[in-house]
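Only one protein chain is missing; all other protein chains are in place.
For reference, chains read A, B and C in written order, and residue numbers begin at 1 within each chain.
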């Protein structure tokens, strides 16, 4: 599973992307957040407040209960500020 | 008093402007319309339906009861279609 | 203090790119620039449209409308250019440009300006069709309603 980070999420994690293989009990975005937060202090800081985070699965905005599966591209970022 | 005509009012009257000296009992836009309508068949046609007419006195839109006086510039025209 | 709008009534074409650039080039306080360009359409065999106006009153009315926009919204710039004379399909007729620090002021004031121009600017349009018939464009009730939503 490819995970991408943008803006301050990227800065806190310390990487723009990584390939991860979460355990099978990680089935949705919320579960992936909980699991990623354990990977490093940087991850923990980035994922500390889930309310500040938004996610996309396969380049579509996705809510916390959106399913994730091996092979997916999952991205985490702050609320967008386009325009 | 200078009177200007625009669009189909001008075409029906047959002139773009004229200098007129209405009698003293012509005191407002409505009175001027009634008086102008007697000047020729073309004027009568132009002023036949006052609901289709708009007026300006000294280059400001003016309602039927707006006063008119010697020296004023009064214009008659259909509802405007700017933009 | 409200900005002084740039208002032009002219027969000649205008340069939208240059007019747009003039409202933000070299400055750092403009965050949004809205514009509306009105163009002559060729519906139903229309071959030309002649805009008659009221010289003197037109400039005065346009200036008043533009000043009203500048008083109602915190604009950093405002340009209104309205052409008269004979235009053919595809020719630009009117340009409204509004600039502000924020987008809402720019967008709202631009919509306001074009709504008020429709009902408060002394122009009359004569349409000319293939075959030679002509027709004066009538004012639309929907334009009165659009203008009325801005009050006064």
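The rule is short, and it goes like this: contacts are C-beta pairs under 8 Å (C-beta built on N, C-alpha and C of every residue); 3 or more make two chains touch, one makes a residue touch a chain.
What you see is a predicted model; the values in this text were computed from it and never measured.
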Neighbouring shown chains of the undisplayed chain, as defined at the top: A, C
Omitted-chain contact residue, chosen from C:4, C:101, C:130 or C:148: C:101
Touching residues on chain A - with respect to the absent chain: 4, 6-8, 10, 56, 59-61, 75, 77-83
Touching residues on chain C - with respect to the absent chain: 16-17, 20, 24-43, 89-90, 101, 103-104, 106-107, 110-111, 114, 146
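Here is the rule we use: only the chains that are shown with their structure count from here on.
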Topology of the chain contact graph, where touching chains are joined (line, ring, star, complete, other): other
Top chain pair, ranked by how many C-beta pairs fall in contact: B-C
Centre-to-centre distance between chain B and chain A (centres being mean Cα positions), rounded to whole Å: 73
Contacts with two or more other chains, residues of chain A listed in rising order: none
